[in-house]
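Shown here: the complex without one of its protein chains, the others still in place.
== chain A ==
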Amino acid sequence: MSAPAPLPAPAPRRRLRVATASLAGCFGCHMSFLDMDERLVGLIDLIVLDRSPLTDIKHPGPCDIALVEGGVCNAENVHVLRELRRAAKVVIALGACAVNGGLPAMRNHRGLEDILRKVYEERPDGGAGIPDDPELPLLTDKVHPLHEVVRVDYFLPGCPPSADAIHKFLTDLAEGRTPRLADALLHFD
């Protein structure tokens, strides 16, 4: 009787390609991503970063997940968001600004023109000139949450969402589970 053949090693799971972007946000959600601390090292076995402010890849290739922080406040944001939507199977609105516009959307109540005029007239040294270069993207009249511009698959609230929440969410997706966050991981501040 011969020894049983060893079980074949499980096929290595394909690492998920994850793109990230910060639109009209503060980078706090990306910082919360880094707040995974030592778990980042383990995460590298599950995901590979594509276009992201943390890498030097400037445009996304085909990828599995796009984590998008920040709302949409100018034409460039629209362009980047649409590019990510085309490239990624799953788009996640990461944090308050992406989910509902967040604090930058406070400008919506004032009206862009009103804000501009007020600031122009009341800056102490403000009369020196007007930024009007074609290199500067046009502003949208209001700050928009992502889902007003593209289809969004998941919304992860919080300002920012905690590292624990982001970690649970990504590992659920990477390991083929439907992402579920316990109440303790869901918060809005």
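Quick note on the criterion: a contact is a pair of C-beta atoms (placed from the backbone, for glycine too) under 8 Å apart; a residue touches a chain by one contact, two chains touch by 3 or more; residues count from 1.
Going forward, contacts and distances are computed from a predicted model.
Participant: Using the UniProt record as the reference, specify the protein name of the hidden chain from among "Cysteine desulfurase IscS", "NAD(P)-dependent nickel-iron dehydrogenase catalytic subunit", "Phosphoribosylformylglycinamidine synthase subunit PurQ" or "ABC transporter substrate-binding protein".
Facilitator: Of "Cysteine desulfurase IscS", "NAD(P)-dependent nickel-iron dehydrogenase catalytic subunit", "Phosphoribosylformylglycinamidine synthase subunit PurQ" or "ABC transporter substrate-binding protein", the absent chain's UniProt record names it "NAD(P)-dependent nickel-iron dehydrogenase catalytic subunit".
Participant: Need a quick check: the contact residues on chain A for the chain that isn't drawn.
Facilitator: 22, 24-32, 34-35, 37-38, 40-41, 44, 48-49, 52-58, 73-74, 76-77, 102-104, 106-107, 109-110, 112, 115-116, 118-120, 122-126, 128-133, 135-139, 159-160, 163, 189
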